[in-house]
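One protein chain is absent from this view; the other protein chains keep their places.
Letters A and B mark the chains as written, and numbering starts fresh at 1 in each.
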Amino acid sequence: VYFLSDYGTADEFVGIVHAVLHGLAPTVAVIDLSHQVPAFDVAAGAAMLVRSGPFLGAGVVLAVVDPGVGTDRAAVALEVPAGGPRWLVGPDNGLLMPLAASLGGVRAAVALDPVHPLGEPAGGRPGRTFDGRDVFAPAAAHLAEGGHAEGLGRPIDVATLQPAPAGAPTGGPGSAPDADGSAIRASVTWIDRFGNVQLAAVPADLSAIGLVPGGTARVTVLPGPGGGGGPGRVVTGRRVRAFGHLAPGEFGLLEDANGQVSLVLDRGSAARSLEIAGRGDGVRIEAEAAGGSTPVGGTGA
Amino acid sequence: VYFLSDYGTADEFVGIVHAVLHGLAPTVAVIDLSHQVPAFDVAAGAAMLVRSGPFLGAGVVLAVVDPGVGTDRAAVALEVPAGGPRWLVGPDNGLLMPLAASLGGVRAAVALDPVHPLGEPAGGRPGRTFDGRDVFAPAAAHLAEGGHAEGLGRPIDVATLQPAPAGAPTGGPGSAPDADGSAIRASVTWIDRFGNVQLAAVPADLSAIGLVPGGTARVTVLPGPGGGGGPGRVVTGRRVRAFGHLAPGEFGLLEDANGQVSLVLDRGSAARSLEIAGRGDGVRIEAEAAGGSTPVGGTGA
Partner (left out) sequence: VYFLSDYGTADEFVGIVHAVLHGLAPTVAVIDLSHQVPAFDVAAGAAMLVRSGPFLGAGVVLAVVDPGVGTDRAAVALEVPAGGPRWLVGPDNGLLMPLAASLGGVRAAVALDPVHPLGEPAGGRPGRTFDGRDVFAPAAAHLAEGGHAEGLGRPIDVATLQPAPAGAPTGGPGSAPDADGSAIRASVTWIDRFGNVQLAAVPADLSAIGLVPGGTARVTVLPGPGGGGGPGRVVTGRRVRAFGHLAPGEFGLLEDANGQVSLVLDRGSAARSLEIAGRGDGVRIEAEAAGGSTPVGGTGA
């Protein structure tokens, strides 16, 4: 079971879900992807799942970012084609859809019964505010042990599933930036712990505007819903292959571990330095020098 | 082994305890409940254990919130009746007592020898500041593998154990709020990562003052030791069954996943919004409308 949530680790939520999984499926390994999805941020959780997808093996993905817990939104288990995880379990709010798309699409869906058929947890079931414990974990444990989905609820039409939330990735690298004359405008898709700013652009997008490895670009921070104080800031960034090819204090544009372009700062936080606050903010990138003759570490597109 | 502590995760404390457990009992699963108990806060750790209790299976609870480490406070292993974990291991400072009470009471207690009989850790034992590593983990590993407690120390009289700390839960839902005319005054027992404010009250306490599902209440923040800036703040809260039944920006009172009443805000932090700082602060709740006719999702007491 691969487990992702917005539960944080300050409380015992994650531990209790682990305890429930262990009680129902003691031999199943549980791998925590992250529990620090920003609270209620379904799109951020969806993006994290997509980035993780290629590295997940057989098993079940259990994902909970669920502002609608306790309402009549469905709890679902989605079956995807073989190759990686076979089942995705979580709320029907779009969280699972981008991952499902990246894994080949949803083949079947089951709406999980609010009271699962595997027996009540020892403590009974009080208020409906913790479906991770009461609904999703029991279903994930059942499926991880090879159980059939039929007993967990009723099949539902895949076409009725909630779509991916606004701002979530479409299911693979390649979301194109906007053309802007000889420049591109790309929105921010992720700011990681190091302050690297991932953009909705791939290396070929840089090449298309003449920004070759080793070349430099004029990078302008654009206003966006992230609300950072950075709009209007302009810096020069160099297209490089690795952080280590940057001089101290130099900004870089490189292909990151997900195949996307990231705006980075050597041993520093590009996001903090440029006051880029979050997903949905953006940058404009315009090549300003041919570069090519001394491609520092460059092997890009 | 179910493991809870106030060690945090910035240092290697938790990892070293895992390493010691793995070295002594390689086949035993270790489940982290949380390591973010506020430093030295025995009552908060005790409350977290009680909330987790119903979901723990057979095994050993290893809990360390231990401001008295290295003094002559005893290290103990407490035996509780069968059904969930059989042994609770930790400092004799009251931390384990509420959980023990909720599991049926302490049947036997052993004071762990400061130097455990299972052999010195490879690195020897320097200063007595890390009993989690040097005393509790070896004892928990021994008990988790089915070892007898006799070899770990000497039996002690259960009546000599330190009681639960002030502010800790009494061992189950049901701590009654104070009556206040037609209203109740309930203290805060927990503020979770989402800012939900759990109260020392159960749904029946709301019904008793005429606050039925769908009805609204006048909620007043009271001064308390938590020290928040909120006392005097008054808001209207509606009794609902789930977060999703609240309008944006609306406060709610619902039965949470522990069977307690929680004061919540849809997709927001009730605690931050009302400047409620922590455990021991309180609120006054007075029903102000009959409601009943349109119980929005209500199925409560």
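Assorted remarks:
FYI, contacts are C-beta pairs under 8 Å (C-beta built on N, C-alpha and C of every residue); 3 or more make two chains touch, one makes a residue touch a chain.
The model shown is predicted, which means the values in this text are computed figures rather than measured ones.
Against the chain not displayed here, chain A makes contact via residues 2, 4, 9, 29, 31-36, 48, 51-57, 83-84, 173, 192-194, 241-245, 254-260, 262, 266-267, 297.
Counting over the whole complex, chain B has residues 7-16, 18-20, 22-23, 26, 39-40, 67-71, 73, 121-124, 126-130, 133-134 touching the chain that is not drawn.
Methods note: only the chains that are shown with their structure count from here on.
The distance from the centre of chain A to the centre of chain B, with each centre set as the mean of the Cα atoms, comes to 32 Å.
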